[in-house]
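Encoded as structure tokens, the structure appears first; notes follow it.
A protein chain is absent from this complex, but the other protein chains hold their places.
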Amino acid sequence: MLEEKNRWEEKPVEVAFNSITKRFPPDILANNQVSFEVKKGTVHALLGENGAGKTTLMNILYGLLLPDEGEIIIRGKPTKISSPREAINLGIGMVHQHFKLIPTHTVSENIVLGLTSTPFFFPAEKAEFEIKSLSEKYGLKIDPRARVWQLSAGEKQKVEILKALYRRANILILDEPTSVLTPQEAEELFATLRAMKEEGKTCIFITHKLNEVKEIADVVTVMRKGKVVSTTLSSQVSLEELARMTVGKEVISVVPRKITSDKTILQLQEVSAMGDRDFPALLNISLTVRKGEIVGVAGIAGNGQKELAEVIVGLRPVTKGHIFLEDREITNLLPRDIASSGVAYIPEDRHLGLVGEMSVAENLLLRGYSQPPFSQGFWVDWEKAEAYSEKLISNYQISPPLSDIPVRILSGGNRQRVVIARELERKPKLVIASNPTAGLDVSGVEAIHKLLIKAQEEGAGILLISGDLDELLKLSNRIVIMFRGEIVGEKEKEHWTEEDRREIGLRMGGVKR
Amino acid sequence: MILELILGTLNRALAYGTPLLLATLGEICVERAGVLNLGVEGMMMLGAFSSFVVAYVTSNPWLGILGGAIAGGLFSLIHAFSSITLRANQTVSGLALTMLGTGIAETLGRNWEGKVLSSPIKPFSEDFLSLFPPGVRTLFRDSNLLVVGSIILALVLWFFLFKTKPGLSLRSCGENPAACDALGINVWKVRYMAVFGGGVMAGLGGAYIAVAYRPAWSSGMTQGMGWLAVALTIFSFWNPLYAPLGAYLFGALFHLAFRLQVFVAPEILNSLPYLFPVVALVFVSRLAFRKKIGVPGSLGKPYERGEWE
Partner (left out) sequence: MDRRKFTRFHIEVSVQPSLASVIFFSLLAIILAFACGGIIFLFYHISPWVGYQTFFQGALGSWYAFSETLKRTIPLLLVGEGLALAFRAQVLNIGAEGQILLGAVAATWVALFSGLPPFLLLPVMFLLGFLSGAGWALIPAFLKTRFAVNEVLSTLMLNYVASNLVLYLIGGPWKGKGVRGFTYTDTFPEAAWLKTMGITRVPYFTLLVGIVIAVGGYFFLKKSALGFELRVVGSSPETAKLLGINEEKIVFLAMLLSGGLSGFAGVGEVAGIHHLLRHPDHISLGYGYTAIIVAWLARANPLATILTSFLFGALLSGGDALRVSLGIPFQVVSVFNGLILFFLISTEHLSRYRIIWGDTKVVENYDS
């Protein structure tokens, strides 16, 4: 072990962060005196929760943001990186969490885009040969002439990595790369990273998943609330220690409640629907949700989950099949009628559920403004609305507790509370929650989970769509797995095991037993 | 005989459609980079006025054309500044550009009202045309170098956009500026240049009217052609290769409306060129916007780096 440590210390330093501080006005300190070193030819994990400042730090390294204080030292030289172009010239490549690809362009057009060495005429066509040889070398199989919108998330990520390699990147930053991948695709990614390491390239790997750190990283730097907690060899630190360092406090975990009733709330019978690009997105989906039950929908993003939520709440036409709420058919009814018959919807995109420019009070009233007690007809009784929103703000602990501020100045977690307060306060029979905790910090996630469980206890049926398998295992009574618009598996359990996790992971990736 | 009539109509369509084509190509270039410029009418008007003044003073129509192009380009930079640098509302900024351009041209143009150019750009000479077969001769009877040049420009712009490196950058900035920024493309520079190029082409369109098509100054001489160009941009699905089709179709309709004046009141016929684009938009808008054919992905959206909202 000591030997390993020595080997690590002998390696030359590729990147050093020296007291980096970054503020976002008015009062957010995203990075606070961050200092650590990344050695050449290693995979260096940057571990931390959402909001720990990992992405901000990497955006600084990539020249997207300038630090307020501190400096970056690359191969021994203090360097000011004020644009991505300078970063690229320094051999830095970045694979962002949200791919920065242009869907209507081809793979090779995306790869050569912005490169100074590209020939003036026929830039994309002339690059195809080199792209092919690179993809063979690093195991990134992709057709350079394919249009990006036709590719899966895993394939898009390969394009992003090829883009960096084509630019002769020596330092590759990957921002939560596995969040869009199946476990099997993640294995392929790790193989690519190992191949890169062999070539002497350096990878900085942003993640919040502990086991990934142990699996792929040589060194790990843990960040919390903008500060570095520690930098150690990943072989010399246990999972428990890592967990303690990232979170900083005990996580209260919730166990799924038992189902109290056999009454069916939601029933889908062989439902099919089209996606945005006139391509079938849902194929013969049959599904039930019972009273007081949380049904989790597992799957890699883009396998029909979004469309599933949309057909139930009436935002997307059903082309075939039937949807029943209790005994009443709600297939292709207007969204408003479905909502008023007792369906609450927590959309994935929080911009969808809220009107940013409008006040908290107005946002809380978005469902009820035209009905008693708030309106008897033409006018809205704003005094009643005000009192109602004060009540909800305190019940759901929305902070800051002000009803007249525009909702877009709230933090992500509080914005989500506004949506949930509005939707759950109507005592719905059915809740459709689509990635309700995406992008929230630990305490925010916990609060949202508690609210969902409270709704479950009050007898609502909940359809929980989530890309985070751990979240589903924590909350669901039953899990269905979606792949390419179909339900490819279903499991009901009181306690979920590591074996279940593995099996669901395989099915999410389309592997059948 | 019928062929002769068709060729005759097409001849006028070429002459009338050319300013439309130039302005449309300019707007395609701007919108492909993600900027919506509704100030085409203002840029054309200012281009027309500048070119007329330069041509009148120097007695050289080609200097006039150059003046119109430069004026259109420089004037468009106001829109570039407000919509790219200051991230102002692009629709309103374009409207302001139109108000300002027509306002300046008409206010300063008062002293030039009714003046006629002594040396306008002339159609191809008979000697030159006699080198070609009779059909071609009829077709290009009223054309000049600018007409042919604008057709070539359409081809060049298509090749530029789809087969060259800067063209790829320009289209990419219109689709996903954040991605371009991350790759080290200077989105602001690309968009500024696209807007400038669009302004030059709109200015050329205006100059063609004032120096070649109707070589005399009168206020309001662009007759809303700038707006037609904005509609034609949609009509051609943002593809320079389709732009001539649309522009000459409208040119032909203008000509036919003129020919029909014997039978119908001119005011009603004069309305037709403005009704046609609305009807045309009815047919293509749904296809373009709902199915997203050709529409640049971030058209009209200002780009700001590092928005963490």
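Just a few scattered comments:
In this document, chain identifiers A and B correspond to the written order of the chains, with residue numbering beginning at 1 in each.
As a working rule, contacts are C-beta pairs under 8 Å (C-beta built on N, C-alpha and C of every residue); 3 or more make two chains touch, one makes a residue touch a chain.
Just so it is clear, the model here is predicted, and its values are computed rather than measured.
Of the candidate positions A:136, A:337 or A:492, contact with the unshown chain belongs to A:337.
Note that of A:93, A:177 or A:314, the residue touching the chain absent from this view is A:314. The chain not shown here is touched by just one of A:150, A:211, A:370 or A:497, and that residue is A:370. Interface note: of B:18, B:37, B:76 or B:102, the residue touching the hidden chain in the full complex is B:102. Of the residues in subunit A, those that touch the hidden partner chain are 19, 21, 23-30, 32-33, 50-56, 69, 225-226, 313-315, 334-337, 339, 345, 347, 351-358, 362, 365-367, 369-370, 375, 377-380, 382, 405-406, 408-409, 411-413, 439-441, 443-444. Seen across the whole complex, the unshown chain contacts subunit B at 38, 42, 78, 81-82, 86-89, 91-93, 95-104, 106-108, 110, 219, 224, 227, 230-231, 234, 265, 267-268, 270-271, 274-275, 277-278, 281-282, 285-286, 289-290, 308.
Note that in this section only the chains that are shown with their structure count from here on.
The residues of subunit B lying in touch with subunit A in their complex are 163-166, 168-169, 171-172, 175-176, 178-186, 297, 305-306, 308-309. Across the complex, subunit A meets subunit B through its residues 24, 59, 62, 64-65, 83-88, 94, 96, 100-105, 109, 112-115, 118-124, 163, 408.
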